[in-house]
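Only one protein chain is missing from this complex, and each of the others stays in its spot.
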Amino acid sequence: MDSSKTMTMKEAVSRFVQDGDTVYLAGFTHMIPFAAGHEVIRQKKKDLVLARATPDIIYDQMIAAGCAKRLIFSYAGNPGVGSLRCFRRAHEKGIPKPLEIEEYTHFGLSGRLFAGATNMPFLPMRTNLGSDLPAQNPLMKVVKDPYSGDEVSVVPPLKPDVAVVHVQRADVNGNCHIWGIIGEQKDAAFAAKKVIISAEEIVDESVIRSDPNRTLVPDFLSHAVVHEPWCAHPSYVQGYYDRDNEFYVKWDEITKEHESTMKYIDEWVHGVESRSEYVSKLPPSKVDGLRPKEAYSSPVNYGSV
Amino acid sequence: MDSSKTMTMKEAVSRFVQDGDTVYLAGFTHMIPFAAGHEVIRQKKKDLVLARATPDIIYDQMIAAGCAKRLIFSYAGNPGVGSLRCFRRAHEKGIPKPLEIEEYTHFGLSGRLFAGATNMPFLPMRTNLGSDLPAQNPLMKVVKDPYSGDEVSVVPPLKPDVAVVHVQRADVNGNCHIWGIIGEQKDAAFAAKKVIISAEEIVDESVIRSDPNRTLVPDFLSHAVVHEPWCAHPSYVQGYYDRDNEFYVKWDEITKEHESTMKYIDEWVHGVESRSEYVSKLPPSKVDGLRPKEAYSSPVNYGSV
Amino acid sequence: MVIVAARELKDRESVLVGVGIPNLAANLAKKLQAPNLLLVYESGAVGSNPSRMPLSIGDPCLVSGAKSVCSMYEQFAYYLQGGRIDVGFLGGAQIDKYGNINSTIIGTYKTPKVRLPGSGGACDIASNVKKIIVITPHEKRRFVEKVDFLTSPGFIDGKEGWRKLKLQGGGPYAVITNLCTFKFDEVTGEMTVTALHEGVTIEQVQENTPWNVKVAEELVTTPPPTEMEVTTLRALDPDKIYLR
Partner (left out) sequence: MVIVAARELKDRESVLVGVGIPNLAANLAKKLQAPNLLLVYESGAVGSNPSRMPLSIGDPCLVSGAKSVCSMYEQFAYYLQGGRIDVGFLGGAQIDKYGNINSTIIGTYKTPKVRLPGSGGACDIASNVKKIIVITPHEKRRFVEKVDFLTSPGFIDGKEGWRKLKLQGGGPYAVITNLCTFKFDEVTGEMTVTALHEGVTIEQVQENTPWNVKVAEELVTTPPPTEMEVTTLRALDPDKIYLR
């Protein structure tokens, strides 16, 4: 046991996120670590390079709060709703500050992270050719396939300085299980130089070891383990709480102006100390309404003689 | 439901394995589909290109029986014991017939299959340079990394004509779960043109759907589903039966001569009609001695609102 | 549009589904002529059986009871690049007569008038699935001579430019609007009206399309929605999130 790794989100962000870092808050629609993003805002980190396939509301908030200087992404929309207005305000009008962009397709960005996680020199992929994207992004290159002679698009590895990966359950050392949509969580953890694992539940090591095929990453990859229930709200955690679709729709309204956005951030980010305070501020009916039904997996036997 | 896919191993091998095919019997030490190999021998398939990272005893048997013209591999040993004598007899002395070889490292061969499964044009990897292997294998090439300018070793995709993948449990359509050492099973299924799924247990579709993250491949990839308990013996199936280490050691003795090998094959392959007959021929004490203890996974909740 | 799109789906095909209209169309087809249609979501869920209409492709109801779930890179690598997907639905802010789509920017890339969400998986889908079906309102600002930014390749400048790319996909297959259905000319790769929806004239289509619209020799009228189609569709969206 290495209990020195367990800490609060405040401590983890303070110790492992530096101004100017390339940050990857993992999660493709699922388990987006909002609590980590809020802590970054509270601690006024700046000049961050924010990387995520889908910036989602969390990066919209961090951009509005002035933490970002550059966005690496592949789909900058509010999923199921429309635009990310803060991203657009920053990129189109420089409010609150200008935002550089570096853009890929989903395959390209998830490929960069996979290549980073597995330390490939570069990754060839069947896409990008024919699109105007490569002309705008010098990191996308073309090589000749030595077998067919055809031109092939390639992307370089992405190795963030720090990744935050939220999971359903982890032990105190950071061995962890996730299920549901598993997005780029594993690749983010393997690609990053520093890894913060946050978990809905801290469980005994034996729970993780009872199902090693479900392990996302073993403990030696992580630098901090944070017990952070409801970390992902308004995103969701399969089996723990559902996506707060209402809030995703509401965000469109909240962000109509920079001022209204900052009012939200003042109240819900700066106005609370921690995620637990944030959760207790949510209407109880909201919290209760997001609790899922039960649908347990059929267990499997790992026994040997 | 598409029950037309369920069939016996005899039918599956007869319909989907053709003379001259490139065949991949999947399983890195675990769940090696011996029953499929034995059926190939019984049906006297010939001129096969046998591909596997570790040929193991099963390919040794198929080589001795004269089914193979070429072996694509990365480690041709009897794991934990020593040589594969039939492979060596064929390759060194042409007994019972000459055997061509095409050789990689483990990373190279598993990479070829991964590239085949994901239809990459080629796969760059940090290995092979410095070894004498590439000089003996024209399919291993070198390209220039467009980012660093360094030389990088690459391998081409491997797309077998047919793969046999044994699993713990599948439904009648071929949705299937595996756990334990998962080797190259997923890549073999995605890379191959035709896929035979064999399973220790046929379960209701709801069992598979209760844990979609454990699914190896969804049904639409498979062409045949075979219910074949004890398919893997003397290899093993986690949670069902252990590895018959005794037989792996004994194989070294059995294969001292081609004649003694053929005697074994006559008795244990040609001498039985099916896997169930093979199992009933094993001493009951052997079968009982391989049964594992219980060690069930902690279930997880997949519920939504 | 939903019903017309649903009719294009055949049993046993695999279809990459986005939320909204495509999701409805796919689920409708599955209830009617294509019970073995395989629904694949960008988020990694395969063979989903959603208990309700999801708002986003990341809805937990797409996972509960799915056949399989894999990671994001795996989804794009094994399924899309792997050539395992038959049909993909795309939309966009602009489309030209060769089916090239813009979902990135209005204006220029460096000085955007409107910054749109970007490719997401669209360019990857356009490059790798056998048939691309585009569902879009028929508006002049959407149908353009030249897209401001080419996000997802159609037939580029006709089939020649497409062939040079050596993509494994089949390219654009149909464009379904509120007025008509276009398919693409086998030789020139140009969008061609093949069916007018009931009550729509070819003049109306031309009015809302900036280029000289090509019309198929055998132009038909889209068969009206059957009662079965309408009832089934309404049951799929009881809260009328997508249907007005």
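A, B and C are the chain letters, set down in written order, and residue numbers restart from 1 in every chain.
Just so it is clear, a contact is a pair of C-beta atoms (placed from the backbone, for glycine too) under 8 Å apart; a residue touches a chain by one contact, two chains touch by 3 or more.
Quick caveat, the model's predicted, so the values are computed rather than measured.
Undergrad: Given the contact rule set out at the top, which of the displayed chains would the hidden chain touch in the full complex?
TA: Among the chains that are shown, those touched by the missing chain are A, B.
Undergrad: Among A:60, A:132, A:219 or A:242, which one is in touch with the chain left out?
TA: A:219
Undergrad: Which residue among A:120, A:182, A:196 or A:290 touches the omitted chain?
TA: Here the residue in touch with the unshown chain is A:120.
Undergrad: Kindly state which of the options B:113, B:208 or B:269 is in contact with the chain not pictured.
TA: Of these options, the touching residue for the absent chain is B:113.
Undergrad: Which of these, B:7, B:67, B:125 or B:224, touches the one chain of the complex that we don't see?
TA: Looking across B:7, B:67, B:125 or B:224, the contact with the absent chain belongs to B:125.
Undergrad: Residue-wise, where is chain B in contact with the chain that is not depicted?
TA: Listed in rising order, the touching residues are 28-30, 53-54, 73-77, 79-81, 83-84, 87-88, 91-92, 103-108, 110-111, 113-114, 125-133, 136, 150, 179-187, 235-236, 238, 242-243, 245, 248, 292, 295.
Undergrad: Residues on chain A that touch the omitted chain in the whole complex?
TA: 2, 117-120, 175, 190, 206, 208-210, 212-213, 215, 217-221, 302-305
In the analysis below, only the chains that are shown with their structure count from here on.
Undergrad: Most central chain by CA mean?
TA: So the chain sitting closest to the middle is A.
Undergrad: Give the chain pair, either B-C or A-C, that is connected by more C-beta contacts.
TA: Counting C-beta pairs in contact, A-C comes out ahead.
Undergrad: Can you work out the whole-Å distance between the CA centroids of chain A and chain B?
TA: Computed value for the inter-centroid distance: 37 Å.
Undergrad: In angstrom, rounded to a whole number, how far apart do the mean CA points of chain A and chain C lie?
TA: Their C-alpha centroids are separated by 28 Å.
Undergrad: I need the residues of chain B touching at least two other chains; which ones are they?
TA: Within chain B, the residues that touch at least two other chains are 119-120, 210, 213, 302-305.
Undergrad: Hey, what residues on chain C touch two or more of the other chains?
TA: If we look for residues of chain C contacting two or more partner chains, we find 45, 59-60, 63-65, 69, 77, 81, 168.
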